[in-house]
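Every protein chain but one is kept in place in this view of the complex.
Our next item is subunit A:
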Amino acid sequence: MIFARVPVQHRRLLPDRRLSGPTPWVIAILMMLTLLAAAGGVGLARSADAIGEAIAGRVTVQIVTANPVLRAEQAAALRRAAAAQPFVRSARAVDPAELQATLGQWFGTADGDDPVLRSLPMPALVDVDFVGEDRSGHMGQLRALVAREAPGARVIPHADWLGPVARLIRSLAWIAGGLVILMTLASAAVVIMTARAALGTHYATIEMLHLIGATDQQIARLFQRRITIDTAYGVALGTAVAAAILLLIGWQWSRVTSGLAATASLGPIGWALLLALPLLAIALAALTARQTLLAALKKIL
């Protein structure tokens, strides 16, 4: 049982000084940081997964033939030929206007209406999405197709240039997970120190209780209950602050609709994990307190 059952009259054996010590406040800070790290970790992991899925089977074929008419014909032929292949889910020729609009962001004209930009030799791009998992086999087949339909074109797997970004994001997610574990251990250490300090503070009462026949379990339950309640207060406070911060970030995030940022979200499992963490923290505190107390009481005759 997380909150040890202690008769009302026995509860008075410990002075009622809830929230008087630093424990609830330290736990509140650790809980808040744990939840923020967990939220960050889940969001990053989901983002890395989303990017990974998006780039894993996508290839862009870049046709750099100098003659613009021939370039357009090669692009159209390649798109048709690729779309007819069983290993291709979709093949799309990128609209030159879309390409110019993208480049326009760097040239300072968002609509791409820039004389310098219009004068640049633009390659024709064909985006190809593969079917299934046999990526290397599909790549070989596509390269053969490209060599036939658009000789000299470059085949660029997206994984080559977005892969490191996805790996970086995944590494950050692992670091966030590591922080969650470290802060959980720190919380457990706080509970252990609290339990030991409580035993030291109330040593005379404990000795008296032992001498009139109280069992270790009876004494441990008293302290376990108190420490669990103090921890629960800290966890509730830390969770409330973390929830406020996450809701604020979520509100700001919801306005970001483009690029990698748009792939980050917690999802139902992430929210369930965040909701479970405070309960797990309280259960861990109760268990840690009980084991610490029983181990310490065993050293007293």
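We adopt the following convention: contacts are C-beta pairs under 8 Å (C-beta built on N, C-alpha and C of every residue); 3 or more make two chains touch, one makes a residue touch a chain; residues count from 1.
Quick note on the criterion: contacts and distances are computed from a predicted model.
*Asks:* Which name from "Cell division ATP-binding protein FtsE", "Arginine N-succinyltransferase", "NADH-quinone oxidoreductase subunit K" or "phosphoenolpyruvate--glycerone phosphotransferase" does UniProt give the chain that's left off?
*Replies:* Looking only at the record, the undisplayed chain corresponds to "Cell division ATP-binding protein FtsE".
*Asks:* Of the residues A:69, A:116 or A:301, which one touches the chain left out of the display?
*Replies:* In the full complex, the listed residue that touches the missing chain is A:301.
*Asks:* With respect to the chain omitted from the figure, which of A:60, A:85 or A:205 is a touching residue?
*Replies:* A:205
*Asks:* Out of A:218, A:265 or A:291, which touches the unshown chain?
*Replies:* A:218
*Asks:* Which subunit A residues touch the hidden chain?
*Replies:* 7, 9-10, 12-13, 15, 204-205, 207-216, 218, 298, 301
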